[in-house]
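Removed: one protein chain of the complex. Kept in place: all other protein chains.
In order of appearance the chains are A, B and C, and numbering begins at 1 in each one.
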Amino acid sequence: MGDLPATPALISVLVVPAGVVLLALLAAAMNGALDARAAGRPAASGVAVPLVETARLLRQQRRTLAGADSVLWRIGGAGLVVAALLKVLVVPVGAVSFADIPAGIVWFNAMDVLLWALWWMLGWGANSAYSLIGGYRFLAQALAYEIPLMFALTGPAIGAGSLDVTQVAAAQHDLWFIVWMPVAFLVYAASVVAFAVWGPFAAPAGTDAVSGVLVELSGPDRLVVLAGRYALLVAGAAFAVPMFLGGGAGPLLPAWAWVLVKTAVLLGVFVGARRLFPAIRPDRLAEVAWVVVVPLVLVQLLVIAVLAAVGRS
Amino acid sequence: MTLQLVLLIAAALFSVGLYGTLSQQVVVMVMMGIEVMLNAVILAAAAVWWFLAPTPDGQTLLLVVIAAMTVEMAMGFAGAIVLHRSRNSDMTDSATDLAG
Amino acid sequence: MLEAILFWLFGVVAVASAVAVFRTDSMARASYALAVSFIAVGAIVVQVRLDYIGLIIVLMMVMEMAIMAVFMVMFMGMNPALMPMDMTHDKRRSVLFSVVVFAVLAAAAVLIPWPARTGSPPSDTIESLGNTIMSSKMLVMLTISPVLFATIVSALVLANPRGRYDRYGDGLDRRIPEDPQRGGLGR
Partner (left out) sequence: MGVTEQLARFALRRAHVLIVEAPGDPMLRIRAEACVVREGWAIAMSPADADVLLVCGTADVEFGAAVDRLWDQMVSPLVRVASGAAADLPQAIDDARHALLDDDSQRADALRRAAGGSGTEPAGVAEVPMDKGHEGASSKHAAHGSMGHGATTHPSATGNPGLMGMDHESMDHGSIDMGHGHHMHMGMSGPAGIPLAQGEDDRDGLEMDALHVILGPILPAWPADLVLRCTLHGDTISAAEAEVLPSAEQSAALSPDERGALLIDGAARVVQLAGWDPVAIALRGVRDDLLTPRLDQRRVSARLQRIERRIRRSRTLRWSLRGVRPSSAAAQAAGPDAHELLLALLEYAVGAVGGRPGHGPASLPAVTAPELASAVVGQDLATARLTVASFTPWGLAGRVPIAPAMEATDG
């Protein structure tokens, strides 16, 4: 890990944040347009919303709250973007892999677990009942999605026989993993939406808790959290490309372009999911996740393992 | 980075954890002390593996330590809940009568 | 060079945050200080080419500490604000004992003539670990899994105040269990 060559390190420092920010803006613009259309106004009027909101939040003051644990609060808020960037590091874009970590899948999972801490700290730090409830809701939700997510990530690893993301992408030159691991892919996609506290899994920031973890945030603090949510969606979409969608494989365009296109499409699906479902309440999700989803993923793993064993022998 | 240095750090971690375990009154804080000690054990085991005998077998020991930590945590939490439920307390001192 | 700097950084962070666990006044900070300590140790473990195990340490321990923080807050009832607290006993003797233990361990670490390295590290530690636990050390894993399963069951039995007779009635004849909180399957 410590011996990255200089150039990829430099590239990853510059390119990864820029790419994530651009895609996050794209997602936010799409969401703004869809919201405007839902309200009965022209969709184009919502496209600039993320830029306007950024300007507004940069102009707004931050808050100093009595009795708050500002250190944990701010770590929780700023950490979301960082965790998203660290997740993107292991995604191979064309021939470039920003950080060639041999256990890339475990890396992604470890960064995902950091979100348990970050979202909870964000909820806890503000010293507000609604914010705290939001933080606890995220933990309840995480307990429901994390185990299925781990099993879902195991699927491609078994299929490729490696924990290295580059090799997992390379192992799909015949058949994309999404084709014979549909359950794992769906569980993965749902988990991405869940760890980004988005759409149907936005209960930690729900209206019933007065926007939960977001309730006391203002100014730049709010900006980094909102950006962090979109960045997490971007990271989840980007990581799905080498895991399930064949990496950079595709006709005509170069590999890096295909990675971007696939990421953007999946990102669009995630953003659109907000329209399709109401919130899935964490207390009801838990039972379904443990009683239904975990066995389903395990069956999926069994199928993958058998197929992989037959394929290799 | 030498074996001695890593072991020194592990020793420091272990003593800090030992202090926590001995001095804390609250069950969960005692558990945190134990965690710090196990943390030191992991570090020392990894160092010994790398500097003395980097064979594949050695890695298994680390997995065992990690598994031991999870067992410790799960049972610790369960015990803390039982103690809390039955005595409305989370202090080790209030459970001294449980000693044989 | 870089490796040495990183090692010192991680080492100092690991020990400093472990100390912070018992020095801070806030339960949440104590839990997450321990998480930082684990992350630093995980990083050192990755430095000795044990990528998989290092990352697993980070993954498991951060998760554990997130739960730990909830338990700490639940049982100790703290404000997020920094609250001076002293919930210790035998402080002086504990310090003394720990210092002695540290002295002994440190002396051992420095003074013992450690043997030279035997064998060479595998080129791919992850693959070698996988091969090991699926062949020569399989028995170890086979022992750990029932232990973990037994832990899950016994911890739940200990912690759960309501048995099936509470839920389904004395004759176990309730179709829908009576729970304080309804689950997602509508049972």
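Of note:
Rule of thumb we're sticking to: a contact is a pair of C-beta atoms (placed from the backbone, for glycine too) under 8 Å apart; a residue touches a chain by one contact, two chains touch by 3 or more.
This structure is a prediction, so every number in the text was calculated from the model and none was measured.
Among A:91, A:192 or A:280, only A:280 touches the chain that is left out of the view. Checked against the hidden chain, the listed residues B:9, B:62 or B:81 yield one contact partner: B:81.
Along subunit C, the points of touch with the absent chain fall at residues 74, 77-83, 161-162, 180-182, 184, 186. Subunit A meets the missing chain through residues 34-35, 38-41, 45, 48-49, 51-53, 55-56, 58-67, 127-130, 132-133, 136-137, 200, 202-203, 206-211, 214-219, 222, 274-275, 277-281, 283-284.
By definition in this document, only the chains that are shown with their structure count from here on.
Chain contact topology: the protein chains form an open path, each linked only to its neighbours in the line.
Compared with subunit C, the chain whose C-alpha mean position is the greatest distance off is A.
Subunit A and subunit C have centres, each the mean of its CA atoms, that are 25 Å apart. One inter-chain figure worth recording: subunit A and subunit B are separated by 33 Å, centre to centre, where each centre is the mean of the chain's CA atoms. Counting partner chains per residue, subunit B has no residue touching two or more of them. Taken together, the subunit A residues at the contact with subunit C in this complex read 1-3, 67-69, 71-72, 101-103, 106-107, 109-110, 113-114, 116-117, 120-121, 124-127, 136, 139, 142, 146, 163, 283-288, 291-292.
Across the interface of their complex, subunit A is touched by residues 2-3, 6, 26, 28-29, 32, 35, 46-47, 51-52, 55-56, 58-60, 62-63, 65-67, 69-70, 73, 79-82, 124, 126, 181-185 of subunit C. Within the complex, the subunit B residues that touch subunit C are 1, 3-20, 22-29, 31-33, 35-36, 39, 42-43, 46-47, 49-57, 59-60, 62-64, 66-67, 69-71, 73-75, 77-82, 84-85, 90-91, 93.
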